[in-house]
Structures are given as structure tokens and as C-alpha cells.
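What follows is a set of notes on a single structure, which appears directly below.
Heads up, one of the protein chains got dropped from this complex, but the rest are sitting where they should.
Just so it is clear, A, B and C label the chains in written order, and each chain counts residues from 1 on its own.
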Amino acid sequence: MHTQQPWPNGARIAVLLAIHFDAETLWTSRDPANWERPGTLSMGTYGGKVGVPNVLSVLQEYKLKSTFFVPGWTAEKYVDRMEAILAAGHEVAHHGYSHQWIDPKFPEREREELERGLSVLKSRYGVKPSGYASPAGETSPNMMELLQEHGFTYDATLMDQIDPYRTVLKDGSLGPVELPWHWNIDDACYSLFSRAQPRPIFPNSQIFEIWSEEFTEIYSKGGFFHLVLHPQVIGRPVRIALLRRMLEFILSHQGVWVATGDEIARTWLQANPERREPYQIG
Amino acid sequence: MHTQQPWPNGARIAVLLAIHFDAETLWTSRDPANWERPGTLSMGTYGGKVGVPNVLSVLQEYKLKSTFFVPGWTAEKYVDRMEAILAAGHEVAHHGYSHQWIDPKFPEREREELERGLSVLKSRYGVKPSGYASPAGETSPNMMELLQEHGFTYDATLMDQIDPYRTVLKDGSLGPVELPWHWNIDDACYSLFSRAQPRPIFPNSQIFEIWSEEFTEIYSKGGFFHLVLHPQVIGRPVRIALLRRMLEFILSHQGVWVATGDEIARTWLQANPERREPYQIG
Amino acid sequence: MHTQQPWPNGARIAVLLAIHFDAETLWTSRDPANWERPGTLSMGTYGGKVGVPNVLSVLQEYKLKSTFFVPGWTAEKYVDRMEAILAAGHEVAHHGYSHQWIDPKFPEREREELERGLSVLKSRYGVKPSGYASPAGETSPNMMELLQEHGFTYDATLMDQIDPYRTVLKDGSLGPVELPWHWNIDDACYSLFSRAQPRPIFPNSQIFEIWSEEFTEIYSKGGFFHLVLHPQVIGRPVRIALLRRMLEFILSHQGVWVATGDEIARTWLQANPERREPYQIG
Partner (left out) sequence: MHTQQPWPNGARIAVLLAIHFDAETLWTSRDPANWERPGTLSMGTYGGKVGVPNVLSVLQEYKLKSTFFVPGWTAEKYVDRMEAILAAGHEVAHHGYSHQWIDPKFPEREREELERGLSVLKSRYGVKPSGYASPAGETSPNMMELLQEHGFTYDATLMDQIDPYRTVLKDGSLGPVELPWHWNIDDACYSLFSRAQPRPIFPNSQIFEIWSEEFTEIYSKGGFFHLVLHPQVIGRPVRIALLRRMLEFILSHQGVWVATGDEIARTWLQANPERREPYQIG
């Protein structure tokens, strides 16, 4: 039997569809030389031009709300897409300014990226983001403190749990709620080929097998399922078929609550105001 | 329902079988030291000796026309193969001279590669190519201007769209038609193992699953499907079986127009003389 | 027909479920810079926070005993988990102190890692380990001598056999029993993706096919099956389903003896007190 969950209407599992709308910054943060490589960049541009409309169309088809994590650079370039995302009622969350990977040798860059991203979302779209996902799944204790300082409700970067939990800052005080994820349920691991990094490309049936079995096991106990999707990956025609298949699989279960990161984090927090994890990272 | 398409006879989807006849240049452009490695080079030679005849034979079996993108070096070496390609009525397009990867630090090399390739195709085969595919999926704003200067109708290098579109040059004027592709529908991602770059080798059923689901999704809306094939990969016995399977799958659909890049680009251009894309690359 | 085996009750195959409880040390031994990367580290923390309880729960469900190979660092951090492992009656064996990879240029580090690990297991848990598995499948002649000097019954590091055998030290005398393994039957080869080392992630059906066919072939002759599992890999929801499936497959055979490394090594040794292998390594 599944354990008691904090989700509304007795839901057994909360599902976050986290759309990482990196566009070109996915490539330029890997290697700044990619700014001079239109071929490589064009994979990112696809995310903005075609991927986001494709994903929005599927979400509308299934009447689902999701969270778009958007670097400031992308928000500045893809104004139409941002307006379409917001008009459809999705949450917009923070994903850095230039998708720069955190380097612990340069903590001042963390503040710069965070504040520049905040400024774009606020000034152009009137959005004060509730959540943050750090680029490429890496973060720092300093970044966690910055999130708390700026009043973020949740972070969506770490992989040390399945269920949400409360982070603890260096001084021992409580930080943002963590909404954990894992590479297993991220589309980029299975399909993000490039000349410089030729990752293998897998068929939908294999990706679906992994995602659906992860979902099934979590569902059996109740909990949280955090699927990470990139419009430049999941927005390709072949992967739109995968997205539909996965959403139909999820929605075929009873007691599923598909919600935004903000809704999930706040709901969890209300039910667990003081819960602490047994082990810290590192 | 699918949207209105510009293709002849009410066709719903245009299909380009883009044969990248790199031969040895695939390997020497990765690493010039490969000129001294007959084992590695022999994979490229297979493309010319065995792969091209195998592919031509399948195309003839299904009465299909395709476009062969050929580096000048390859055209100079494989004269018999070039004559067989042209005699069978296929289009020959430009693919550089030595398959050299574009390095933005050396723009003058781009002109040299382009003009040397043009010269070989013209002087030996009387071909003035209408289309160009840049080696390894990378290009530059300078190369796009060179293509326009030399009167190319189309480029087949970028990955930011599914449907054809009109490129815009640095000065804002219109450039060649772009016929976009993607790594997903390129045979080399699934089977091009080498000692120095040991990519995984996938079975036909998995490659077919990816290619056919990409086709199916595009077909459902109508559009353009651009399959990239290398004689040294698809011309292996095991992959000839995949090529037949994929062609039979494509041809089992109604409203499929298999055509050359030139036919597709000109047809699209006639229907969309002034259409511009919403977002540029980078 | 299978050959006569030394296992109790006429068992045909001995099965060792070797749980490598590396936690964060898996990552810090690959690259010490990972100490400053909470995102990467969090995959290891998952092993301690969630993976170990998940694995213990499945082992209890099937009433099986296994051997946990634990680096000293991990044993110091995850006290609750260690106590739960010991309370459930599993064997705890040695896996270095910091999971440091052996570098033959620094033999003195081998003694330091071994003795520091021994000290943690002894002083905190009263455990004098009978077995040792070297981190990342690498060892040295010096380490083999150290194991003999400290009275270890078995080593579980090499891949040159299927069945257990007796190692021979540099001076020709007999060393610990070897319990051989292989990458094929290690979960980390199929699912341990990271940003810096993006290994492909495979679905359960493919991993199960490889593991079960390896088991079946060994079972047909009788012998030893050594499955290597990491709580941070096999403890993910999707892989818990694989673990159950594999255990059910194993237990569906007659004459299966699932035992700890210590039980298997001592049983083998009693039956083969003086057996030597025909070929040494290298």
C-alpha cells in the first residue's frame, strides 16, 4: 500500500513536467566557441522556434500545466514564446541567465547570473519566480543561500531523494524546498547527439520503458515524479510521440496530480513545515 | 488534419534522400593523420567501391531519385561512381572539396573549399550544383553569403526547423532556401564505429523505430522529411536491409513525394517567395 | 550436465549479491573536484539516504543475505544505514577508506587506505572484515599481500575466472580466495550517467537479458554468480523493479545458494584447500 501523501484530493503522486527552455544557451554554456557555430546553435534555436510550440500544443491537448525553467538570455530572445507560455497559464521559473555551469572558484558569478535572470523575468514579463533549477544539475552552498536571500520557495537541482524535502543552509537554518530529479528521467540523456559529444540516440520504446517503470515504482508507494524535458529534444517530431505516450501512461493512473513546481513545493511545505533530512550532501 | 502543403499533386510530405558520398574524406577531415591509416581509410573506400553501387541498386529497385552530396576530392577519385550516379538521373550537389570542417577562424578556407569543389563538379561532370550541404553539420554566416554569391538555390545544413525556410544573410537580404535535417535521421549516429571514436552500433529495429516515428509525426501534419545517408554506413549489407525497410515504410503512405533537393527547394520557393522565419540562429 | 560443486545441500550455483555502498566516494574518487559539486555528490548521497533502505527492503522481502562492501568514509557518515545493514544480518566487507583508485606509483597509499578502513569498521561497528573488493575493479600485487598479511579470507576484485580460485602471491605462497566478477554483471555499466561522463542509460529489459543469460549459462554447468550492485544505481525506483525481477529469476531455479562472500569463500576453500590456477595475470 502507498503511504499518506500531502497532495490535494487524496492524490497519490505529484507530477512535475519541468520544461528546461535552454535554447542556444544549452550549447554556449558547454562551450562558448559554439557562439560561432551556427550548425550547433541551430539545434538550440529549434527549441525556441518549433519545440516550444510543439510542447505547448501537447500540454494544451492534455489540459496540463507545467513549469518552464528559462535562462534570462532565452527569455530576452524568445519573447513570443514566453508570452505564449504565460498566456497558457504555465509557471515560469528561473534557470540562470546564460545557463552558465557553476564553477565553485567563482562564487560572484552565481549572484550575477541569478540577479540578471531575475531582472529579465521581472522587467519584461512581470514574473517573480518561485523556483530555480541550476544549469546542468550542478549547484553550490552559496547558490542555496542566494536562493533563500531572494525568497525562492523551491530549488529543483539535486538528486539525493525522490520526495521533496527541505534544504538546510550552511548556518543550519532551513533553505528552499528541494524538488529532486534524476538523469534517468531527463530526455537529454537519451537523444542529445552533437558532433563534439556524440551521445547515443535511443528509440522511444526504450526511453518509455525506463520512464514508465520509474513512475510505476514511485506510484506504488506514492510520492513525486519529476520529468525533465528540453523543447529542443522532446519537441522533435519523434519525441512528441514519446511525450504523448508518456502523458497518456501517467494519466491512465488514478490519483495523479500534475502540477507546477510552485504548487507542489508549497503544498509539500504546508504539510511538512519543519521536516529535516537525515543526511546532508557530501 | 494536415495543413496545406506546396508539394505537387497534393502530396502531403516531401522526402529527400540525401546521400553524403564522403568516402575517405569523412575520416581525413576528422583527423588528417588518417591519411596514413589504411585501415581507417578503408571504411571510406568501402563507400565508393561497394556502398554507392549498393545504394544505387536499391534506389533503382524502388524507382526513386535522390541527391548525392559529393566532396570534390571524392568526385575526382570515384569517376565511375559519379558517372553511374548521373546516368541514373540523380542530382549531384556540393559537399565541400575535402569535407573540411568549418573553422570560423579561417573564413578564407571556406571560399577555397567551395570554389575548388565547384570547379571539380563543373570541369569533370558539367555539373553546376543547385544545393550545398556543409560537412559535419556546421556552417558560418560567411558560407551562407558565399552560397548566395554563387547562385545556390538551397543549403542543407541547419537543424532549426522541420520545414524548408528562407535564410536571411547578415545584411538582412534573403539567402538560399534551407532544407533542414537532424542527427536523429542520419545513419552515421547509429553505426559509425571507429577505433578512435567507438560510437555504439545499433540494430536496424531501433534505428527504424526512430526514423519511422519521426516520419509518422511529420506526416501527420504534412511537411518535409530529410533522411541523411552515407554509402559507407547504409551501404553495408546489414544496413541495406534497413534502407529497404525504411523506403517500403515511406512508400506505404499516400501523398508522399520523394524528390531531389533541387526539386523540393524550388517548389517550396515558388509557393513561399517572401516568407521569413521568426527567429534567427544565435 | 553440471559438474560437482562444493556448495551446501547439493546446490548447483552459489550467488553473491555484492552491494558496493560507495555513496559520495564513488564520485570523489573519480575526481576530487567533485567534493565541491553538490549536484554530482547528491547522486552518491541518494545511495545512502534512499538506496540502501530500498535495497534492504527488497532483500528482506526475499529473505536473502548479501555482502555490503563499504568504504570507511561511508561507514563513518551513514551510521544508521550501517546499523540497519548489520541488524538485518548482512555481511559487511572492506572497500577501501575513500574508494581511492589504486595507483601503482604510490604503494604506501594502499596500506593507508586499507588500515584506515579496517579501523573504522572495527572501532565503530566491531567488524573485522573477511573480504575486500578493490575500488573500480583495480588492484596490485602489493594489495594482495596486504590482504594476506591482515588475514582476509577473500578478495572480490579480479575478472579472470567465473569460479572462485586461490590467488598466488609474488613469493609463490597462497593468498586470499578470489571471488571473480565482471562488468557485464555490474549495474553501474548500464545506468551511471553523469554530466562529465555521460554513459548511456539502458532499460531494464536489456540489462535483465544480459544478467539472466549470464546466469543461465553458468547455471547450466554449475558454479558461481557474482552480481555487483550500487545502492545509488539499483536503489533508484526503476532499478528496484529490475532487482526484484532478477531475484525472482534466480530463485525460480532449483539448487541456488544465495550466500555472503564469506560463506562462499570459506565453503570453496574447504573443498579446494590447495587448488592453483593454471595462468597468472599479466
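Keep this in mind: contacts are C-beta pairs under 8 Å (C-beta built on N, C-alpha and C of every residue); 3 or more make two chains touch, one makes a residue touch a chain.
What you are looking at is a predicted structure, and each value in this text was computed from that prediction instead of being measured.
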{"item": "Contact set of subunit C toward the excluded chain (per top definition)", "value": "104, 134, 136-141, 157-162, 180, 182-184, 189-190, 197, 199-200, 202, 206-207, 209-210, 213-214, 216-218, 277-282"}
{"item": "Subunit B, residues in touch with the chain not shown (by the definition above)", "value": "24, 35-43, 45-46, 48-50, 77-78, 80, 191, 193-195, 198, 200-206, 236-238, 240-241"}
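Basically, only the chains that are shown with their structure count from here on.
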{"item": "Distance from subunit B to subunit A - Cα centre to Cα centre, in angstrom", "value": "35"}
{"item": "Distance from the mean Cα position of subunit C to that of subunit B, given in whole angstrom", "value": "49"}
{"item": "Residue list for subunit A, restricted to those that touch at least two other chains", "value": "200, 202, 206"}
